[in-house]
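What follows is a single structure, and I will ask about it in a moment.
Just one protein chain is left out here, and the rest sit where they should.
Entry: chain A
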Amino acid sequence: MIYVVTAFLWVSTCLYLILGGADFGAGIVELFSEKKYKNQTKKIMYNSIGPIWEANHMWLIIAIVILFVGFPKMYADVSNYLHIPLVIMLLGIIARGTSFTFRNYDAVNDKWHNLYDVIFTYSSVVTPLFLGIISGSIVSGSIDNQATSFQDAYIFSWLSWFNVSVGLFTVVICSFLASVYSIQSVNNQEDKTKLRKRAKIYTTLIFVAGGIVFAVSVWKNIPLLEWITKQIYGYIAVSLATISIIALIYSLNKKKDQLTKVYAGLIVVMILFAVSYSHFPNLILFKDGTKLSLLKDFGAESTINMLAWALLLGSVFILPFLFYLIYSFNQRQKI
């Protein structure tokens, strides 16, 4: 049963990155779009996330609940040493979620909306940045569980060049996803061309940001390459991701928007797979070399069994309903 729970943890993280990530991306793309095209971008982006944005963020809650029910030691350690980035991420989540709601449900359209827009777009950058920093800290062995000073324990456990580069990479991934997903939400050819062009820019940025992560890992002696290439699956994942990027650019040129979406998803899944598989079954690496393993450091056996059943049962209820929502949402009016 522990494998079922682990699989759910991975899948919900993955879905959060793909769906929730695209939501964050919508805000980032809006922030960096040229001024005169901003309002149109806002409309397009809203149209591509609209009614499912709420559900997209449930995956984070599912992942967190799995963590604290199934792997309480990991949850406790992460929330202790990464307190500060978690709080910043939380503030980002609050600011983003509420401003998104406010700007869509406010009955009057006046200058208040400028404020909502500013909060929404900036928090859309901050939240995934810190999400990336947190993920980086967990897998790169930067959490100092032997620290004796405040700085070492609560600041330098997460603040490092490598973790920040992972944060930036996450931001780029999010905006890449959003830029690709949004193409299908418009009908107007002119808009489509513009969006495809933008998707290409963000695809290029993935190479750049990924390159930075590798460069920093070499500079700071983090054996990232070694981790990924330790197993044959790592190679396969990285090659698949690379092939998908090439295929994605090709399908962008050929205007096959549905296919482009699939490739974009595949790229992100492969990247996550390569990174998480490299340590499996370990999830958290500490600075002193100790590790917390998904297969060893879980809560009680009985809890894991019940949790697995709850998750399986939950999926039976949720998934058909969710797919129908996404399906009927895709049938709606385009702009």
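Before moving on, here are some points about what is shown:
One rule holds in what follows: a contact is a pair of C-beta atoms (placed from the backbone, for glycine too) under 8 Å apart; a residue touches a chain by one contact, two chains touch by 3 or more; residues count from 1.
The definition used in the following text is that contacts and distances are computed from a predicted model.
For the chain of the complex excluded from view, the name given in UniProt is "Cytochrome d ubiquinol oxidase subunit I" [choices: "Amino acid ABC transporter permease", "Glycerol-3-phosphate dehydrogenase", "Cytochrome d ubiquinol oxidase subunit I" or "Aspartyl/glutamyl-tRNA(Asn/Gln) amidotransferase subunit B"]. For the chain missing from the display, the contacting residue among A:7, A:218 or A:313 is A:313, taking the whole complex into account.
Across A:14, A:45 or A:62, the residue that sits in touch with the chain not pictured is A:62. Checked against the hidden chain, the listed residues A:90, A:201, A:218 or A:246 yield one contact partner: A:90. Residues touching the missing chain, restricted to chain A, are 50-52, 54-55, 57-58, 60-62, 64-66, 68-70, 72-73, 75-80, 83, 86-87, 90-91, 93-94, 97-98, 100-102, 105-109, 150, 153-154, 299-300, 302-303, 306-307, 310-311, 313-314, 317-318, 321-322, 325, 328-329, 332 (touch as defined at the top).
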